[in-house]
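Right, I'll just put the structure down here and ask away after.
The other protein chains are all here in position, but one chain of the complex has been omitted.
Up next, subunit A:
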C-alpha cells in the first residue's frame, strides 16, 4: 500500500505523518500539494491521508476552505471509486466539510484547546492510548445520523478510560456519544480526532498508533 499525504497551507502534522509512514512503517509516501490534482499514481488499494493542522487558518469553519482545494476534488473522486482515505484531526474536519463523512466537528465543549493522551476503544473492545490535540473536536450529528452510525458499526473509536469504560468523564471535547472516529458506510473513508502518527515510534514511548493503522487496514 502506497500513501499520499495532502499538504494544505496551515497543515502542521504532514511531516509527522510522513515520518511515521516512511520510517516507522516502511511505506512509500508521496507528498501532495493541495493546488495539484493528479492522483493517477495511486490505485484504489492505496491510501490518501489528510493530515492534522490548521488548514487556511481555520477561517470560516475548520476544514471549510480546504474542501475547495483542487486536490480535494480529486480526493473525493478517489474515495468514490473505493480508494482509502484517512483524515486525522483537521483531516477529519475536512472530510466532514466535504461530505465524505457525516456530521461536523464543533468547538470543544469546555472552550479549551486539549492536548494530552487519551484512550480509545474500538468495536472489538481493544484499547489504545493515543494523543489528541485540538480545539474543535466535538463530534456532532443529528440523533438519527448517530443511530445510523452505531447501527452500521461506523463508529470506529470511542473515548474511554484505560480500562475501556466509555463515559463522559473521559470525553475530552463533549463529543456526542463519546465518538472519536467514524468511517463511511462503504468502509473506505476514515476520520478521527486523535493522532496515531504521534504514537508510532518506540522513541516516543508509545506505538499504539501503529496498531491503529494496522487495524484500519492501512498498512
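Throughout what follows, a residue touches a chain if its C-beta (ideal position, glycine included) is under 8 Å from a C-beta of that chain, and two chains touch if they have at least 3 such contacts; residues count from 1.
Assume contacts and distances are computed from a predicted model.
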Name the absent chain as its UniProt record does, using one of the following: "TrkH family potassium uptake protein", "Phosphoribosylformylglycinamidine synthase subunit PurS", "ABC transporter ATP-binding protein" or "Peptidase E". "Phosphoribosylformylglycinamidine synthase subunit PurS"
In the whole complex, not just what's shown, which of A:41, A:60 or A:169 touches the removed chain? A:60
Hidden-chain contact residue, picked from the options A:16, A:58 or A:97: A:97
With the missing chain put back, one of A:32, A:88, A:141 or A:189 would touch it. Which one? A:141
The one of A:18, A:55, A:90 or A:108 in touch with the missing chain is A:108
Per the touch rule stated above, subunit A touches the missing chain via residues 60-61, 64, 68, 96-97, 103-104, 106-111, 140-142, 174
